[in-house]
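The structure under discussion appears below in the form of structure tokens.
What you see is the complex with one protein chain gone and the rest in place.
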Amino acid sequence: MLDIKLTESRLDVNACIDFVSAGDAGGIDVFIGTVRNATKGKSVVRLEFEAYEPMAIAEMQKIAEQATEKFGTKKIALHHRTGVLQIGEAAVIIAVSAPHRAAAFDACRFCIDTLKETVPIWKKEIFEDGEVWVAAHP
Amino acid sequence: MLDIKLTESRLDVNACIDFVSAGDAGGIDVFIGTVRNATKGKSVVRLEFEAYEPMAIAEMQKIAEQATEKFGTKKIALHHRTGVLQIGEAAVIIAVSAPHRAAAFDACRFCIDTLKETVPIWKKEIFEDGEVWVAAHP
Amino acid sequence: MRITILSFGIAKDITGKRFLNWEMTAGASVGELRKSLVESFPRLAELASVRLAVNSEYVPETLELSENDEVALIPPVSGG
Partner (left out) sequence: MRITILSFGIAKDITGKRFLNWEMTAGASVGELRKSLVESFPRLAELASVRLAVNSEYVPETLELSENDEVALIPPVSGG
């Protein structure tokens, strides 16, 4: 069972954990990607995330399906935020439950690694003196 | 910074996440080990955890220190419960923050893997028709 | 035939608009559309990469486009 969400609202880690909790799951792994206060020593004021929404949701769904198939996990919650984020806020939360912990860890890591490669979401870092789309240029 | 806890009270995942959150941490990994409702197809009614408390706390502290050293993590919360647990309740929560996600995942996994090998805590599974200390016999 | 172009992230800064209507000859491929876009917006070539998604799917550059296809310009993604 999968819970895929792309939202401008604050992400809720408890909702993700509650979704994946199950009596037959022995291990839950949760990854929380938060907004860092600096990049290469330069102070970040805030971040903005933009998404190609229908495709982002479809790609997130695919990733969670692949992870379920590949690692035999029970449930996956995959929530990503868009819009303006303040320092320390969660941009992404991934929760995975599995009968054994190795599958939960592997699947969670697969989801975040693949999300960062394929899901059409873009992060703009806003500094005191300008802004930059992350990873845009070589 | 480390937050090591051995307690008979319900574990609080938000307290663990709050402890490890930091402006300079880009990734948080959280592992939650919950009580499963069955072992080898046999229905588990509840579990009891017993600990050699001072040594368990000292070993948990050592593990978190080793993980910090080995993976360069920022903060680790390592909470383990003792006493009677109902199905679905968390027996252990480990939260790790790090500048980059790989370190958070690796350190969290190191902590739970090592905890399960060295920390003097024992789990008794109670079935309808008896009880067994997990892993005691070959 | 008419293709709808959607631009995101830095690609939108370069094309200046979220949506563009783009004329291509019938049977043009994704690769030919890319060439046409880079001619009009040369700064797209300076990016680390630009993938073209057709109707919300990553596709090979050889795919033939159809009237009213929606093609998204996907500069390097940076979610998570």
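Labels A, B and C are assigned to the chains in the order they are written; within every chain, residues are numbered from 1.
By definition in this document, contacts are C-beta pairs under 8 Å (C-beta built on N, C-alpha and C of every residue); 3 or more make two chains touch, one makes a residue touch a chain.
Treat the numbers as computed from the prediction; the structure is a model and nothing was measured.
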item	value
Which displayed chains the unshown chain touches	B
Given B:44, B:76, B:98 or B:119, the one touching the chain that is not displayed	B:119
Residue of B:1, B:45, B:84 or B:134 touching the missing chain in the full complex	B:134
Chain B, residues in touch with the chain not shown (by the definition above)	33, 49-52, 54-56, 58, 80, 91-92, 112, 115-124, 133-138
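What we mean here is this: only the chains that are shown with their structure count from here on.
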item	value
Joint neighbours of chain C and chain A, given as chain labels	none
Intercentroid distance (Cα basis), chain C paired with chain B, Å	48
Overlap residues in chain A, where contacts from two or more other chains coincide	33, 112
Shared-contact residues (touching 2 or more other chains) in chain C	none
